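Omission of a single protein chain aside, the complex is shown with its protein chains in their original locations.
Right after this comes subunit A.
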Amino acid sequence: MTKQDFRIVGKSVKRADVIEKVTGEGKYTGDYHWPGLLHGKIKRSEIAHARIKHIDVSKALAYPGVKAVLTHHDVPKVLHYGSPHPRSASCTKDQYILEDKVRFWGEGVAAVAAISEEIADEALDLIEVEYEPLPGVYDVDSAQLPDAPQIHEVGPGGNLVIPPVHVERGDVDAGFAKADLILEGEFEGGRPVPTYMEPNICVADWAGSNKLTFWTSTQTSFMVRGALAEVLGLPLNKVRVLVDHMGGGFGAKQDLFQHEFLCALLAKKCRRAVKMEFTRRETFIAGRSRHPFKLKLKQGFRKDGTLVARDMQIIYESGAYGSHSPGVTTVGTFSATSLFRVENVRVNGRAVYTNTPIAGAYRGYGVVQTYFALDIQMDEAAEKLGIDPAEMRLRNAVREGDIAPSGHPIIGRGLEACISHGIKAFDWAATRDNPDRSDPLNPAIRKGWGVGCEMHGSSAYPGIKEQGNATVKMNEDGSVTLLTGAAGLGTGAHTALAQIVAEELGVTFESVSVVHGDTDVVPWDIGAFASHTTYLVGSAARIAAAKVRARVLARAAEKLQEQVEHLRMVDGIITVDGKPGQSLTVFEAMGPSRGIPAEHLIDTGSYNPTKSYSFAAHFVEVAVDTETGIIECRKVMPVHDVGRVIHPIAAQGQIEGGIQQGIGHTLTEDYIIDRSNGRSLNAGLVDYKMPLSMDMPDIQTIILEAAPDPGGPWGAKGVGEDPIIAIGPAIANAVYDAIGVRFHHYPITPEDVLNGLRRKAAEDKTC
């Protein structure tokens, strides 16, 4: 099908769920009301690593208005995984709901339910905890020392979350022997947090039966159902998880959080609905961050820029629990086998426990870290070899047939297309050759330009063998309902799914409505993550829609006495090729007649994908103030290959939002932990600095359909995570271009810039 043949796909139809968002009518979890609702709160540890010797809740229990208090004595002692993906590599069972031990500052040690939030809060202060402090480890280096305190009894030991992930292809040593240039570097990165606008919230209600109804802001409602059922000892059909609108997740709302178990248990104990809502501060302390990392990279290049060998070791800091560390470590480490093609590659990744807050899933999932290093070193090699950095990337970009991190051959030449397109659209050569790097308004400013690249999979394969499911129901009037388990994080995925169904079925977009977010009703879903909803569930929805269309056309063919292959359905009207006068509405084809009821039209689609890769090249302009050290990202031109764009505005929105978060982690965002005691130092929106309206650059988004993937609907691939990956190294490279100081870490703070400039001045003097 060529692009002009699409009626709905590729058009920015009005998102069906957005009217509720702009009118305030959309219900987020906290917007419902429950009669007799109790409020739950968590008592959090004030020490990072300790055994609980004694915990006294008598005063709290006696406090008027308190209905229940739970400690480790009162909860099932079941080891569970924070990252509840069944059948996945992302499983580390290392966590109890509550334990007589704490492993990070801020971990929950008790929970209270009371008639008001204020009373619950006051009751927390009445709980007396006596700790026996244990020696803590607050950074990955000390955690790996032979005599380091062990944070967990489970796992491979040595404070490792999982055994090291090791990938080796070709002959790395022989590759280095052929190299004309060998570069070695060390890289590291801070602890950005997703900072979704809706703090974590859940409500549990057992009233009326031995069945748990659980409203929660989650990306993975079926995983929440599974983990709750397992820990509570219930069959899956006795746990019903509900989520309608949610205020973002960015990956982190894939975990099953401690408060979710506690909420369910408090509600059971009280026989009343209980709500637990994080404060903003708790979203930092008890939420999930990106993994801080340390990385060593050695690469060999030929004179012509060809990469001949790569050796990389990365250590991801997991924090106190495993959460997504197995997945992040696996995906991140494998990602380093690719992006820039290399036959001889050896990469090793580790995830290490420390007594710090938990790192989990966050957009870019381990890849942000590795590509930050690969892309910066590519820039360094280009300079050393006298090759233009964009040209250098073109020469080394992965292409058709190269082995992707998943082990599959790459399809198409998407990365080259993004780089080439950006070189022209950004006017790269002329821009960078411009000797005038000053700013007429501020003589302290130096301007610079940089490029960064990325690729990212549109599924979690092979770590998780995913399955997308969809049910499509068509009513006799031609209206259609799509049932999907995919969560609506805010990306517009439900709209894309409805577009796919409408396109495939041959009905208008407006006639498709989407039902989601109720595990009792919708088909099983693995969750909205890994940039896969459009790719995975979109394909399943298309399969289901095609089955329904076939049945409608078969019935219409009977009625019209025509061959089914001569029929088509457009906007819900069935017509016959070459016979303009002949047509039927869906109602005429499927509706009741002479005592025969309307045809029951429902079908399902299931889809097991492997993996596709999306690509991007980001071109940026920065302005560095050499007096204040402030880096301003002024212009970004993201060029993305998404295979086939379903909803252009939604895709652009993903890209622009990803760039916002990527600028943040590169320049200002770092959730800082005191490395001497594990305490959080900036758990709030004032001290954790995100780019806001005044900080955003001019973004000129370009979307290409360069390398459609046969696994996605009409070639569509993912876009959610991609934009956060390339922007970081692009900025770091542009900063180098501006001031000649190379940074191997993020965030690059004004202090770093000023220190770097001083260091450079001293070096220049000595030269």
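Before moving on, here are some points about what is shown:
Just so it is clear, contacts are C-beta pairs under 8 Å (C-beta built on N, C-alpha and C of every residue); 3 or more make two chains touch, one makes a residue touch a chain; residues count from 1.
Note that in this section contacts and distances are computed from a predicted model.
Missing from the rendering is one chain, named in UniProt as "(2Fe-2S)-binding protein" (options: "Nitrogen fixation protein NifU", "4Fe-4S dicluster domain-containing protein", "NADH-quinone oxidoreductase subunit F" or "(2Fe-2S)-binding protein").
Checked against the hidden chain, the listed residues A:L394, A:L489, A:L567 or A:L667 yield one contact partner: A:L489.
Interface note for the absent chain: among A:L441, A:I596 or A:V686, the touching residue is A:V686.
Shown as candidates are A:G175, A:G251 or A:G657; the residue that touches the absent chain is A:G657.
Think of the hidden chain as still there; on subunit A it touches residues 12, 14-15, 17-28, 30-31, 33, 118, 194-199, 245-248, 250, 279-280, 489-492, 649-650, 652-653, 655-661, 684-686, 690, 692-694, 696, 699.
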